[in-house]
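Shown below is the structure under consideration.
Removed from the display is one protein chain of the complex; every other protein chain stays in position.
Up next is subunit A:
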């Protein structure tokens, strides 16, 4: 019909005879009129989710199981290494970030920054169980790692020596050594089930004592093994806090050691100490130009 909004007028004349306001259809004008009449048209709309045979992966065989376990163990040990950066700053909240990005700027903006401003106020109050939480590193701890410097470009050498820290934070590096990971297993679901079964069988109580004894042993051992380094650190650093939060592997053993609520945690209520905590993020106090990206 005419696009100018007029139904009627001259258009009506051309449209053929009208019957009660509807146009009469000529006998053979519709496409389906010519088809054979036996056909029954299926007027149903297509199914929104038609049945679909989901292909199922075969169960891994023994060799593949082994390969997967080795990979997972490797990954776990990687995460244990001082070169691993724990922090995930990538904002995964879909509601606030657009899924699609255009250009590098937007991608960069996705990586949220962790600074005083981004602290989650609801979880920021120190709690007892936080001492068991993994200490997360925002920068790899290069100072304890022995590098083969000749294979690094010269511009990175200072960083490798741990001299890339701002002056007030710089700490003397201890003896460098390549620590082999202590993690020897990555739990599989089956392991957990087996464990559970064993637990239910009632063996648990007897082992309790032995476990405790073992733990004690470990502690003694670790202290003897890492005693030298410990002494070194505490000798250099007046600031206890730095030692506890930034010290490398011994942070973990410290956490394990302080089973009881010791005097360290008294600092929780020290307001100044509390705000100092923000300094922990290494993004902010970065060498020459850290601040400008995060203000």
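The rule we apply is simple: a contact is a pair of C-beta atoms (placed from the backbone, for glycine too) under 8 Å apart; a residue touches a chain by one contact, two chains touch by 3 or more; residues count from 1.
The rule is short, and it goes like this: contacts and distances are computed from a predicted model.
**Student:** Write down which listed name, "DNA-directed RNA polymerase III subunit RPC3", "LSM complex subunit LSm2", "37S ribosomal protein MRP2" or "Translation initiation factor eIF2B subunit alpha", is the UniProt protein name of the chain that is not shown.
**Tutor:** Looking only at the record, the undisplayed chain corresponds to "DNA-directed RNA polymerase III subunit RPC3".
**Student:** Which positions on subunit A touch the chain that was left off?
**Tutor:** 55, 57, 60, 63-64, 66-75, 77-79, 81, 83-90, 92, 104-105, 108, 111, 129, 132-134, 138-140, 142, 145-148, 150-156, 159-160, 164-165, 177-185, 187-189, 192-193, 195-196, 199, 204, 207, 210-211, 213-215, 217-218, 220-221, 224-225, 252, 255-256, 282-283, 286-290, 293
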